[in-house]
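A protein chain is absent from this complex, but the other protein chains hold their places.
What follows is chain A.
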Amino acid sequence: MNHAATEMKEGAPAIAIRGLRKEFGSVTAVDGVDLDIANGEFFSMLGPSGSGKTTVLRMVAGFESPTAGTIQLGGTDVTKDPPFSRDVNTVFQDYALFPHMSVTQNVEYGLRVKRVPRAERRKRAQEALESVQLSQYGARRPGQLSGGQRQRVALARALVNRPRVLLLDEPLGALDLKLRREMQVELKQLQRDLGITFLFVTHDQEEALTMSDRIAVFNNGRIEQVATPRDLYELPATPFVAGFVGTSNVLDGEAATALLGEPGIFSVRPEKIQLHLDDPHLSDSATPHAVTAAGVVREVVYLGSATQSIVDLDLGGSLIVLRQNQQSPSEGDVAGRGARVHLSWLREHTVSVAPQPVG
């Protein structure tokens, strides 16, 4: 929190990570990560558990020291700095509120440590609590709050220090779905209003897509792809990204060769695929540049707003098809289990997610 030590350099990214590695004994948790995160960016690190995303966050916070590599905050190397002298604050997964202090005392803690005068401390804490709609709860203990309220207190406690970067370690993980959706919108709004760089760790792809300016997808301690949510979804760079972000719909082997005319691994998003009860080549619904495949419906899942069908292709493999329920579907007009169907999608919606095998 020493501002003199982390003097902002003109044009430097908020966070610059170079060749970051972390080994725990014989386990490599982070295996060579390079990242540049711009000022004011909402940046998410997405990946399954054990993919190294949280370890990267903890190294940025200063809780773990890297085995190799450097971390810069605003152009200043902080790799060897202890957590208390870095201009970042963290919202913990378990919130880590101090149970023996009131909500106000919790929020004031960082200011108190920095010997901010009492009057200003109170004022800023009150403002921070107002920004998370908890101004009435200052006198309570964390134990008397709901999960969602605790989450907001943790947020206020971090933001009151006006850090350069806010680190969020799966902060919404413990909330129920409805509350989580609300908080996603609120967090995004807060970040836009404050203009603070957010580094957000999550394993929930929907959460990452909803909130982020850019996302880094982690797998086995490495970054698979860094892209905007749109590019990540529409143009996944690797089979892992195609599978992890959105519904996995990967075509490979003989089916890929037969349908697309070239070997490789390809991804098609389920909502891009049309499902026809008869051969589209025989009817008007055929589109010139469409790829078509015949198959049998294995499973139909009604999702409320949409219906999802899993179709086993005659050529091998299976594809998931998502259709919006624009009319309320009756049992009859959906292709049921065992029905023979034809699938079609535009050629341009097929994304190669791996380099074609050499030879």
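By our rule, contacts are C-beta pairs under 8 Å (C-beta built on N, C-alpha and C of every residue); 3 or more make two chains touch, one makes a residue touch a chain; residues count from 1.
Rule of thumb we're sticking to: contacts and distances are computed from a predicted model.
The protein name that UniProt records for the chain not on display, among "ABC transporter permease", "Sulphur transport domain-containing protein", "MoxR-like ATPase" or "DNA modification/repair radical SAM protein", is "ABC transporter permease". Of the candidate positions A:N89, A:Q184 or A:N249, contact with the hidden chain is made by A:N89.
Of the listed residues A:P13, A:G47 or A:G110, the one in contact with the hidden chain in the full complex is A:G110. Taking the complete complex into account, A:R157 is the one of A:K53, A:R157 or A:H276 that touches the chain left out. Across the entire complex, the residue among A:G11, A:P99 or A:G195 in touch with the chain not shown is A:P99. Those residues of chain A that touch the chain absent from the view are 1, 61-63, 82-85, 88-90, 92-94, 96-100, 109-110, 113-114, 157-158, 161.
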